[in-house]
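Heads up, one of the protein chains got dropped from this complex, but the rest are sitting where they should.
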Amino acid sequence: MSNFQGLLREIGSLSGDLYHKDFLLTWEKSVDELRKIVAVADALQWLRRGNISTRCFESGLAVSIFRDQSTRTRFSFFSAANLLGLGVQDLDEGRSQIAHGETVRETANMIAFFTEFIGIRDDIFLGAGHTYMQQVAAAVEEGFKAGVLEQRPYLVNLQSDVDHPTQSMADLMQLKNHFGGLDQLRGKKIAMTWAYSPSYGKPLSVPQGVIGLMTRFGMDVVLAHPEGYQLIPDVVAKAGVSAKENGGSFKVVSSMDEAFAGADVVYPKSWAPYHVMEKRTELLRSNDTPGLKELEKACLAKNAEFKGWECTESKMKLTRKGKALYMHCLPADISGVSCAAGEVAASVFERYRIPTYIQAGFKPYIIAAVMLAARFDDPVKLLRALKRRAVPRA
Amino acid sequence: MSNFQGLLREIGSLSGDLYHKDFLLTWEKSVDELRKIVAVADALQWLRRGNISTRCFESGLAVSIFRDQSTRTRFSFFSAANLLGLGVQDLDEGRSQIAHGETVRETANMIAFFTEFIGIRDDIFLGAGHTYMQQVAAAVEEGFKAGVLEQRPYLVNLQSDVDHPTQSMADLMQLKNHFGGLDQLRGKKIAMTWAYSPSYGKPLSVPQGVIGLMTRFGMDVVLAHPEGYQLIPDVVAKAGVSAKENGGSFKVVSSMDEAFAGADVVYPKSWAPYHVMEKRTELLRSNDTPGLKELEKACLAKNAEFKGWECTESKMKLTRKGKALYMHCLPADISGVSCAAGEVAASVFERYRIPTYIQAGFKPYIIAAVMLAARFDDPVKLLRALKRRAVPRA
Partner (left out) sequence: MSNFQGLLREIGSLSGDLYHKDFLLTWEKSVDELRKIVAVADALQWLRRGNISTRCFESGLAVSIFRDQSTRTRFSFFSAANLLGLGVQDLDEGRSQIAHGETVRETANMIAFFTEFIGIRDDIFLGAGHTYMQQVAAAVEEGFKAGVLEQRPYLVNLQSDVDHPTQSMADLMQLKNHFGGLDQLRGKKIAMTWAYSPSYGKPLSVPQGVIGLMTRFGMDVVLAHPEGYQLIPDVVAKAGVSAKENGGSFKVVSSMDEAFAGADVVYPKSWAPYHVMEKRTELLRSNDTPGLKELEKACLAKNAEFKGWECTESKMKLTRKGKALYMHCLPADISGVSCAAGEVAASVFERYRIPTYIQAGFKPYIIAAVMLAARFDDPVKLLRALKRRAVPRA
């Protein structure tokens, strides 16, 4: 962790404007803005470790809407809100009840009278999650401007069909700490690769988030997957553009070995193909249960052709000096532990188990930093005041 | 919103005693007490808008018991408790488990050791909800007197079979703001009318709450519904008495047009007839599923005879200068939007959509004001101290 004064100087030196903005996709933010979030997260960690309270709300709500299961993100969101002094209330709506356009508009306002942030996970339906977040944002924007809401609640994407920015930003902090600074990422090779799993239908947002974000920091990003396991084309295209603009590289390969070769970082993780997720979305929408079963069966059979896409010890040997950093958003499918055969060999995972836990541990700080930067015009001033106030946290 | 000092003067000038009292029915409160709640709500809004913390509890609980679904009231209760510094815990009991007399007495105490307020929604069974709240109140009264509880938790009716006082009080604030003061309500005509809905079994508490409250403020209250859609007779009788005592008027008519004619305010909303709710309660109690289905079918057929009871543009033209304030407790059944044919035409609703959101937004302040007045002997002193303390909320 960096020196506190240095962090304040860094935050102050960065341009960009996070104030009064939603946080939906990392590629909507400038590199400076992303750096600023990381630095604020670091500063919050510095204060908390020094037992200095970072409470900056005496009252106010953070509302979470989970349209898919969650444990770690749920706790991260709660922890982040609590760190700043906010109460958390979960909106536990049936999916259908808030699916309708009119209702989204109304519900968004009804839960937001005293709400500072709305965190949403909606990653099941391709083409739906990000759109839903935009609708909620538009609704509270309208409500705030019309005097319905006392404040504009800012949206925090807790995983959509497109991006999982609080995850990828936590991943970025892990890389920063591992390599000793964001500037050290330039030229480092990261292999974001598909891996075999005995389940299907895992969201695309993690690999999309990783290629979308790491290409912004000059890394050599290699995306690897078997034929037919494409991500959303637009997102992949954007990663290519980002790499060019930021002095890194991006390529897509169809071999795990090729991706691992000389890699400084590997991120082997299963996902469902883009076109399968589209089909699945259609079937889910039409409640076609037999169709869904058939799709699952076909997909699992297809997956089974690629059991070799496992992060084994021998694959790890291909990486830079055999010592690449292994990353995972958790939970991983660990061969012989959580399943017969999965994404990663037990011995590899065990060696990197604690680092993956540490990686996950950045998420509450990232979410708190996103909140703080969206809500306070001058984070430097606020952080300095918190340090000077020096109220013990415990 | 009024001037803060003016509000304090007003609160100080009003008689009546809200301290250490439950809040179950508006007609158990004097007009001065109701005015005081509104003024305290206004003062809390003034402070919050000035970013002044209104936290007056360092610890303590507000417990909610929802025996029927709720989104907006749930969030309003949470928001109000949070505004004052209380934690919220929901008692998620099966209905049967706490239905028994002995258990109510015990459970009420077990959830209340550190509890300042208990908010209850229980509106499904006619003759049950209000009684249940009284039982809980009696149980915690006994527990407090016997030294079981550290404090007497006060009850907040979040909708019973009889009244929905936090809703009607929020409605009153909407009227106050619309007409420029509670004193301006005198002689204004409000049409509380039944409206067609393709569902059945909606509670009576909103129309009962509105006629029970608005007659206290000298309004000309007209209740309109088709033959056979009566409210609880006692409540209707009480509205008549209130009108007389407070210099307004109250009548019941069987034509939406008659109610709308020259009205300053219209509140078109569906409800189930009193005698149907009684029958439904019996059937629910005896778990008579076929009987319930039959009743629903008969009621929907009956409802369908009154599709003309819709708040259309032409009906709105009948109101005072064609510009009556449209009110609804939300969610409304909007024709062509949330249903094929419903309570209100889409164009009418859209014109008043934002005002209905604003109307809903008064609820957290009303609940917070009810809490504050029940718990602090001298609200003026407390509010003045909060302003002087001037801790920023954010």
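Per-chain numbering from 1; labels A and B assigned in written order.
Just so it is clear, a residue touches a chain if its C-beta (ideal position, glycine included) is under 8 Å from a C-beta of that chain, and two chains touch if they have at least 3 such contacts.
Note that the structure is predicted; figures quoted are calculated from it, not measured.
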Residue of A:T26, A:S59, A:S76 or A:T319 in touch with the missing chain, whole complex considered: A:S76
Contact with the hidden chain (one of A:K21, A:R55, A:K202 or A:K251): A:R55
Absent chain, residues of chain B that touch it: 56-61, 63, 87, 89, 91, 93, 100, 102-103, 106-107, 109-111, 113-116, 142-143, 146-150, 375-376
Contacts of chain A with the absent chain, listed as residue ranges: 48-49, 53-55, 71-72, 74-76, 78-79, 82-85, 87-88, 330-331, 334, 337-338, 354, 357-358, 360-361, 363-364, 391-394
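We adopt the following convention: only the chains that are shown with their structure count from here on.
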Distance between the centres, which are taken as Cα means, of chain B and chain A, whole angstrom: 41
